[in-house]
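Below is one structure. I have some questions about it.
Excluded from the complex is one protein chain; the other protein chains are retained at their positions.
A, B and C label the chains in the order they appear, each numbered from 1.
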Amino acid sequence: MLVLRRLGQALITLAGAGVLVFAMLAVTPGDPARRVLEARGVGEPSPPAIAAMRDELRLDDPLLARFGSWAADAARGNLGTSWRTGRPVSDEFAARLPATLRLTGAALALAVGTALVLGTTAALGAGRWPDVLARGIALAVLVVPSFVLGIVILDLVVVRAGLGRVIADGTWATVFLPALTLALGSVATWSRILRTSLLEAGSATHLRVSAARGAGPRRRLLVHQLPNAAAPFLTMVGLGTAALIGGAPIVESVFTWPGIGRYTVEAINARDMPVVVGFTLVAVLTYVVAGLIVDLVCAAIDPRLRS
Amino acid sequence: MSRGSLVRRLAACAVVTAVAAGCATTGGQEPTPAGPPTLTLATGFAIDDLDPLENGYWGPEFGYVELLMRPERGGAPTPWVLQELTNPAPTTWVLRLRDRVTFQNGTPLTGAALADLITFQLAENPDVASALEGATAAASGPLEVTLTTARPAPNVPSILADESMVPVYDVAAYRAHRDSGAAATELITKGLYTGPYVVDTLDAESMQLSPRADHWGGEPALDDLTLRFVPEAGARIQAVQAGEADIALYPPTATAQTLTGRQDSFYVTGAATGPTFVLQFNQREAPFDDERVRKAVYAGIDYTEIADEVMNGLYAPATGLYVDSRPWAEKTQAFDATRAATLLDEAGWTRAGDGPRSKGGQELRFGILTYPQQPDSDTLALAVQAQLARLGVGVDIRQVPDIQAAVEEQTGWQASVYGGGFISFGGDYLTPLVNTLRTGGPNNYTGTSDPALDALIDRLGVELDTTERDGLLRRIQTLIAERGYLGYLGVRLPAVVAGPAWRGYPVPISNLWVNAQTAPA
Amino acid sequence: MTALAIRDLTVVYPNGHRALESISLHVHAGERWAVVGRSGSGKTTLVRAVLGLLPAGSTVTGSIEVDGREIVGRPERELRALRGRAVGYVPQDPFAACDPLRSVGHHVEEAWRAHRLPTPTGAVVGGLAEVDIADPEVRARHHPHHWSGGMLQRATIVAATAHEPPLTLADEPTSALDTELADDVLHTVRRRCGALLLISHDLALVARHADQVVVLADGREVDRGRCAELLSTPTVLETRSLVEAAVPPPRRVPSAPGGEPVAEVRGVSRRYGPVTAVDDVSLTQHRGEIVGIVGRSGSGKSTLARLVAGLERPDSGTVTLDGQSTRRRLRPGYVMPVFQDPVASLDRRWPLWRTLAEPVRARGAALTRDAAARALADVGLDPDLDRRPGSLSVGQAQRVAIARALLAEPALLVADEPTASLDVATAAAITDLLRGLADRGTALLVVSHDRARLAGYADRVLTMRDGRLG
Partner (left out) sequence: MSILTRATPRVRAVHRPLWRALLARPAAQVGSAFGLALVLAAVLGPLFLPDPDMPDYADQLAPPSAAHWLGTDQSGRDLLARTLAGARTSLGAAALVMALAAVIGLVVGTLAGAIGGVVDTVLTRLTDVLLGLPSLVLTLAVVGVLGPGYANLVLAMAVTSWAGIARLARAVARGARSRPDVLAARMAGVGPVRAVLRHVVPGVAVQVAVAATLGLGEAVLALGGLSFLGLGAQPPTAEWGTMLAAGRDTFAYAPWQLIGPGLGLVLAVAAATLVGDALRDVTEPT
């Protein structure tokens, strides 16, 4: 029922993204075969070597067949060969993905936590100083670009104050500063969405009825207001994961975080499309999975969605 | 409890949890180890594995691989793993090995092993094959190998001193490993090399090495050697400032100025082995199909201003294709604004007052290609733009992501700044000349094709007598200057950023950062 | 003991609006009082004052004692202890009063949980059984949207009277439900409460369930007395208008169904997947005739209205208007709609003259400003043509909607619950207006759940149940 329909939509979205992304791969200038050979140290690739590589990469098959085999490989997790290092992209990603997941996970937690605090403070103190203060903070963190913040944090906090490490090793011990920088980017939008939905839920009649029953403000907030306000907020969080993944390359390259974002930045400079396409697929997959999870959580919260 | 206090209580507990989480996940500073001498190097390029063919050239730089000869700043290469290198006849070279040189896996380096190594490299390494075409090597004694070249090859010593040509390794063990189809990561356990340091661990982030007590040259100076792979230059320097690394390699020239007055990091420079940034013109396209325009531009550039003003003394002024330390160096480049002006007038690019020069209604304007991988290329292009503006010559700067692909095209570019010396790491002066300026050379992007120049280069290729060689090289440099085929913008002083303990670090030539004697000053 | 003692209560809202002016009222245990008045007469403020839930910053003078304990000026903590225990509250719309995410059982348990009291075992299931809810054990776990309006209101009453509070406030407990459920719900309320204060705008309904009644107008008490007397011989003007509006006299002279047929519906059916909304309905409508269709929600009456208006095409059968079977060749504006939500039926960005001009321009004619002003005057509105719907009251907006419909010179008006969102007095005025239109020749098809009001102005009233016209 609901889950199946959502799963269907998610698959269509993935397929659509696949087609879009493959089109980009197919259209990029430069001859992949020659670049892969050069990447593997072959100084002047001879025509027969190039022909062999073209065959290995199946570059000469008709477009549709190429897409079919590419999609099949991608489904099995084989993201093709990097034009820069000549090695399979999936191996490169496998080594670095945990670090990125750790970073985006920590950033997601931080962003949701901060957004909850700012959004709730703004909604509860609507119109008064908490509202202005919370929205001011949200605006301040939105306005300062993450890479400027990263540079300043790196120099002041890490080098001058001696807190944290410059060469982040991708473990939980050094995740806080990069995760904070990444999280602040989306806190503003999320706290604003939460504030609006909290205010909307706040004016709902059942809240006044529970007040008339003698319920205190904390019970009204936690038992009734927040759950009702959760759905739009969670949908935004689902959408926001794409922004987090999108922001990862910049933050990872500023904080030398050994994730796939930074690896993609290096690929960007070397115009290594398979890696970029791989990163895109990982990003879309995370976005679709996050969207599914959010839908399931919302359905769990709101029984009306289940029918 | 009113709404207001609920808000305050909620905010307070949130802040407390945030701070606690923050401290827990922000690792403290790495304690700087006092005690015995250790070295942590932050380098920009990751080493994938220890495969001698794929990544052998990193070995000599970081002390876990050695070469047969050692390149020298001014003169010819000196013996390293070899005891002696003699050239009894024009096409025969005798290589005599030091005794007691053993690979880390214990097998000794014998004459037979060396001959087998050279033959294997000639077959597998395309660079060695093209540099020593038709050469053969045979063991002529327990610790001696005779190398026979097809024709006299004066650059054999330089080739044996080049990191990408013949790194010394146990070729039998490597061939066995390769035939077994095992993964390259297992090479760590094979002990293929003879270097003073042994690679213990290697991953995408760092390489850990430890000293080899039984090295033929005696106990190495360091107790521990670590390489950390950090592509971002800024991060490497900050790692040194934060005490996480002792030396940061490949620092951008721009950062030197920012380190003045700091006590936690120093910009340490060494003597240059050769000019680094070439300004090359595409002779197939206007306006550089006209020789006078090329010579005018080379004469119109103020090399001293570039070195002292633009680069704040971190460059040495370019005087020609070689630095003075080379015995045969000729001073072929000099800033002469009037000569440049007269050359341009002769070429028909006349100028009214101090407006732009034009010919037939068309303004004299050309584009220079730069590339992000070398930030100095932008700075130099900008300086050239400003200086040529004084002569009324317009310059447009265009940054391209892949400079190699751009200059390989016959058309579509007029000029480019390109990082590349005119002498190889090993000191080989011949191959760069053949590849870059001889007709049909693989790197001859400028389209230079001059029979007189080709003849001189071919004679140089077989000239073993040094005085004769120097005379030929001088005539080649003068001819290149007269035709305006090639010119250099500046001589970048090799540099590193060192922490307080390594302030006196002697910046080596040819990137050979670590050897058995390297130790904190 | 007096359950409720209000002495000289005056309430002024933060924006300066004087909602209540020196109100006094005593309700003893077991007594049943009603407070009646138009919308804006202050009934709502009175309830909120007794519950101590007035918006922050409103000034309250006088005294309110609930079960002997003073309310006015006491700290929030004290008031919260009273709510639910000393005074019960029954809201208007049961669906809006229940948190959609929680089960009905949770809604009832809230009465105890709000005071951090343990729910006595079996209290919830027992309570629901007492108000004769079938199979309470299972139903309690369901969510509000699975319940019918009447049953849910009974559950809310159980929640309101969980602590057997000495005073119960019932705030228009039946106006959101179908009329025939009203008496049943009020019986449940009376059975479960000590003293009762019933708030309503429907005097007739209240008279059957309360002993005494107070009539409010613009925040002041204008009349008071026993229900029976007030209902039979209303002396005060306000009371008389309320009585007439509440119980419209049945239409005395049914006009003969003269004139040619405006709309003919033959054997029409409409299905939405498995559900048959309209099942083989036939109907003929003549010029100047008001046909009323009554049915509970979900009986298919709205679908029938849309079919006649041509907004939907029937699956089988024919709808012939002005002799043509399909809508396309029909003269534009032959059929015009009147909606339940008047404000939404007007474009909130357009001034009134532009909304009125739209149907005229659609016919190719032009509407002069004074023609527009006359159209507004015809429906009893002051001719301020530049106002926007945002500044109109619900009643005024409905009048503009009708004026717009008339400017298209329709032969037939199709109205779906035209008076549902209006209070009694305004509804009465609109029905008179509609009656006037019919008398001037326009046919009207009106769909509603309020049989009594429809009977007051329709020529024929048909009942629709499960898609069939009875």
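Note that a contact is a pair of C-beta atoms (placed from the backbone, for glycine too) under 8 Å apart; a residue touches a chain by one contact, two chains touch by 3 or more.
The structure displayed is predicted, hence computed values, not measured ones.
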Visible chains in contact with the missing one: A, B, C
Candidates A:165, A:208 or A:224 - the one touching the absent chain: A:208
Full-complex contact with the absent chain, from B:84, B:219 or B:309: B:309
Among B:383, B:456 or B:514, the residue in touch with the chain that has been omitted: B:383
Chain C residues touching the omitted chain (full complex): 13, 15, 17, 39-40, 44-45, 47-48, 51, 53-55, 91-93, 96-97, 171-172, 175, 199, 201, 309-311, 332-333, 335-337, 339, 341, 344-347, 349, 355, 358-359, 362-363, 388, 390-391, 393, 401, 404-405, 408, 423
Positions on chain B contacted by the hidden chain, ascending: 233-234, 237-238, 241, 252, 254-255, 257-260, 262, 305, 309-310, 312, 370, 372, 378-379, 382-383, 385-386, 397-401
Where the missing chain touches chain A, by residue: 9, 12-13, 16-17, 20-21, 24, 27-29, 139, 142-148, 151-152, 155, 159, 188, 192, 196, 199-200, 205, 208, 239, 242-243, 245-247, 249-250, 253-254, 264-265, 268-269, 271, 273, 276-277, 279-280, 283-284, 287-288, 291
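Quick note on the criterion: only the chains that are shown with their structure count from here on.
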Each chain counted as touching chain A and chain C at once: none
Core chain by centroid distance, with centroids computed from Cα atoms only: A
Distance between the centres, which are taken as Cα means, of chain C and chain A, whole angstrom: 49
Inter-centroid spacing, chain C versus chain B (mean Cα positions, whole Å): 87
Overlap residues in chain A, where contacts from two or more other chains coincide: 216
Numbers and ranges of chain B residues touching at least 2 other chains: 2
Complex contact set, residues of chain A against chain C: 204-206, 208-216, 219, 223-224, 227-228, 301-304, 307
Residue numbers on chain C that touch chain A, as the complex places them: 51, 53, 80-85, 89, 91, 93, 96-102, 110-111, 113-115, 143, 145, 156, 159-160
Parts of chain B lying in touch with chain A, wherever the complex brings them together: 1-4, 6-7, 10-11, 14, 17-18, 21-22, 24-30, 42, 48, 53-54, 126-127, 204-205, 228, 230-232, 235, 238-239, 241-242, 244-245, 372-373, 401-402, 405, 442
